[in-house]
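Here the complex is missing a single protein chain, while all its other protein chains stay put.
For reference, chains read A, B and C in written order, and residue numbers begin at 1 within each chain.
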Amino acid sequence: MIVMLNPKHNQQLLAQSLAELGVTAYPAGANRVMIAGNDADLANRLAQLPEVLEVVPVARPYPLASREFQQEDTVIQVRDVLIGGSKPVVMAGPCSVESVENIVDIAKAVKRLGGHVLRGGAFKPRSSPYSFQGHGEEGLKMMAMAREITGLAIVSEVMEPDKVALVAEYVDILQIGARNMQNYPLLREAGKSMKPVLLKRGLSGTIEEWLMAAEYILAQGNPNVILCERGIRTFETATRNTLDLNAVPVVKSLTHLPVIVDPSHGVGKRAFVRPMARAGVAAGADGVIVEIHPTPDQAMSDAAQTIDYQEFGLMVEEIHRISDVLHGTREKTVVGV
Amino acid sequence: MIVMLNPKHNQQLLAQSLAELGVTAYPAGANRVMIAGNDADLANRLAQLPEVLEVVPVARPYPLASREFQQEDTVIQVRDVLIGGSKPVVMAGPCSVESVENIVDIAKAVKRLGGHVLRGGAFKPRSSPYSFQGHGEEGLKMMAMAREITGLAIVSEVMEPDKVALVAEYVDILQIGARNMQNYPLLREAGKSMKPVLLKRGLSGTIEEWLMAAEYILAQGNPNVILCERGIRTFETATRNTLDLNAVPVVKSLTHLPVIVDPSHGVGKRAFVRPMARAGVAAGADGVIVEIHPTPDQAMSDAAQTIDYQEFGLMVEEIHRISDVLHGTREKTVVGV
Amino acid sequence: MIVMLNPKHNQQLLAQSLAELGVTAYPAGANRVMIAGNDADLANRLAQLPEVLEVVPVARPYPLASREFQQEDTVIQVRDVLIGGSKPVVMAGPCSVESVENIVDIAKAVKRLGGHVLRGGAFKPRSSPYSFQGHGEEGLKMMAMAREITGLAIVSEVMEPDKVALVAEYVDILQIGARNMQNYPLLREAGKSMKPVLLKRGLSGTIEEWLMAAEYILAQGNPNVILCERGIRTFETATRNTLDLNAVPVVKSLTHLPVIVDPSHGVGKRAFVRPMARAGVAAGADGVIVEIHPTPDQAMSDAAQTIDYQEFGLMVEEIHRISDVLHGTREKTVVGV
Partner (left out) sequence: MIVMLNPKHNQQLLAQSLAELGVTAYPAGANRVMIAGNDADLANRLAQLPEVLEVVPVARPYPLASREFQQEDTVIQVRDVLIGGSKPVVMAGPCSVESVENIVDIAKAVKRLGGHVLRGGAFKPRSSPYSFQGHGEEGLKMMAMAREITGLAIVSEVMEPDKVALVAEYVDILQIGARNMQNYPLLREAGKSMKPVLLKRGLSGTIEEWLMAAEYILAQGNPNVILCERGIRTFETATRNTLDLNAVPVVKSLTHLPVIVDPSHGVGKRAFVRPMARAGVAAGADGVIVEIHPTPDQAMSDAAQTIDYQEFGLMVEEIHRISDVLHGTREKTVVGV
């Protein structure tokens, strides 16, 4: 259960009361603690403590992330973009930031063609120690310049707890990659930063584990988590990964957090990015993140799954029209699992 | 390579010529044989035989199913419905045929709400020998009555080679279920029947294996194969299976055969059927097949994934509008894998 | 629950009594019926019927296969070999039967090097309709000749219900392949044949589904089922499949049926067959089945995973010594899940 505390509560008295009740309370953000289980009798006694405003019973193992705790959708504002609102958000950019010219050119295209957020890798997690590992802080500076010119928000990955502060200085949204979905020290630091966090699902992360990873961030008092489905690992080898669009409606039913999809990594082949972006929005996603490049075949990394500007423009157009279809029928919607 | 033969060729002379060339020819439908490999020199020599009209080189291990062999989409007519044409086809009905009243009631709803084909299980593959195994031929008779009343085409599963002739007497489309995707004797019989065949992807069937299964049917000279994605088996347990929508654009790029999706089995929970049907069409599917029932909770099987008439009506409306979105941008489409 | 009937019971009276109790009874072999659930009150009333000898409550969805129903191990005698007894059984032979000379040569080697059963494919399930599909009945005749010469029992695959009688005429053990694990009409026919059946686990078959497939055979009154683990489909591509040795002790704890492993298909590479055969026996398997050939690189199929005679000889030696290790500590064994 989540225990909502009086903002003016006396820490010491609270600790004493909890000790008398024999319970362990875990921090769960400002003026909130989490207590395991949902014992009605205990909830009652807690509710009577002067330090306690309210006790919210939650059965899911990710209480703050669950719809039980918060029914209405979380909408996250990043500069002038709303993520999780009524319009699908579009994030796009190169796999790796390559040069100032390149990132500015791409940023302008993203802006012109209807995108909202510029993505770009500066610190790159690479399977081989002998691959290009990204331009690091220099890359972030290049992205910041592109933001200055276009007004787009920017998102980039952070790979270690120690670098959260540095990356957060530059970006509007911190990205936590699939390989780090269960890197708990990193999740905690990202939580403390209070920056919006784009949390990718791990290649073998169950939906429950993914939401529990989000809980690590929320438990630090940072409510701004954007979930991102980017493909799971299955036996199928025709695609790089298997973009699991089932996860979209499932996750939307379990959590109030916004969910976007990454068809570039999910399917791994250029020709299938646009159809899967469409399908993601049709499944109910709050937006997409894709890899684009003026000349995809010359991209420094992920060339096979990167689309060009023309394809990107068509994609943006289509997902908006599909989003309109969903809004058209939303009022008639029947609910129930 | 596929060797197209003169319809009036002399069988004996052909066999002799092929023997002289030292090649093994496999039957691949009327006036067609398949020869392994694509050796240009051999193709040349074959093309000069008087019995040969044309030699079509195909690299894929499913030559007849491949786009290399046939570029334009296969459109299959079943009664007055076109499958693989410009409009999404809608197949719906109960998991199991329960009674005449029940199937007729459902058929009328399917018809009224815009569906084209009535599905229903008569011979049911059940994991346990102690579960209800379907009404068998009686069930098929009930479906035929529902067809008579509504004019809908009907589709039902056949599970063994021996029963193909019997089931084909009743249905418009033979269904081969996921468990039987690699039941080769069954595929061969279905091929010989010349009836349209709905071929479901196996739970662990790769896309390549699925197309090779279709090839078994095509190689009998039956061109009417409809592919159906219905979920693969992965580690995720939040959904019954993982509906693999990536397969839709991938398969559409590899084969000319129509592809539909089955979100009922794919995701296994009622609330997620409609979003996944939408996503399937947005990904490029030629239609959907879903389980519906007037009172889903009382369905004899698959209750958890069966939707009611109201939800079905909304689904039909949405997928048509999404199909329109795709047609709107189709002419601007850029191609390339 | 399993209801054991008096062998002299009156069918009509029994049917009447069951109807009065309002229960559905499924056939479960001679003088046995299965009734869903384990209601104690119902069990009591059933036990009082004159036709009923005993009522055995079983919670598992595969009652006849479960250890609840039969605690002691099933030992199956095939000619002079015991499968499921104290010594590991060794089955070996070529993927496909190629010629009389070839199969006799291999049979002699199997015999000489300590094998018990000769395997060989006559009816071959092939992914492509254009691949060699086996010598069919001719292949079975060749195997029978090899049996005559060596005295080895023989096992070969049957792929369709209609062919069960034919194949059963030749072989000592009917094999049901991985692709057909849930081919229920085939399982039923194999059950009716009363021949020992080697039931391979499907590529995406859960352990529970596998045991329920065995139940189809057992429910026909055929107690002679040998389970065979041969690899499941996972994301790993370094091996052809993932031989799931965890399944061995798990299955041994759930069922009384013997379990053997097939490292040839499980791992798919020659160099790893012997280590995985050892590991299978160390995990508790009752034996192994492997593909061998005098000159593996020239085998007609599965060359990559076929071992030669020398490697086979070493394997047989090792698995017997490992089996001895297990017997050495068996008496000290502590039990409990």
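Just so it is clear, a residue touches a chain if its C-beta (ideal position, glycine included) is under 8 Å from a C-beta of that chain, and two chains touch if they have at least 3 such contacts.
Note that the structure is a prediction, hence the values are computed from the model and not measured.
Every shown chain touched by the omitted chain in the complete complex is listed here: A, B, C. Remark: the omitted chain is touched by one listed residue; of C:A144, C:A282 or C:A303 this is C:A282. Considering A:L199, A:M212, A:I226 or A:I292, the position touching the chain not shown turns out to be A:M212 (whole complex).
Residues 204, 206-208, 232, 234-239, 242-250, 253, 266-267, 269-272, 275-276, 278-284, 308, 310-311, 314, 317-318, 321-322, 325-326, 328-329, 332-337 of chain C touch the missing chain (whole complex, contact as defined above). If you put the missing chain back, the residues of chain B touching it would be 233-235, 237.
Chain A residues in contact with the hidden partner, per the touch definition given at the top, are 26, 28, 34, 36, 61-62, 125-130, 159-162, 179-180, 182-186, 188, 202-204, 209, 212, 215-216, 219, 233.
By our rule, only the chains that are shown with their structure count from here on.
Chain A and chain C have CA centres that are 48 Å apart. The distance from the centre of chain B to the centre of chain C, each centre being the mean of the chain's C-alpha atoms, comes to 33 Å.
A separation of 37 Å divides the Cα centre of chain A from that of chain B. Counting partner chains per residue, chain B has residues 204 touching two or more of them.
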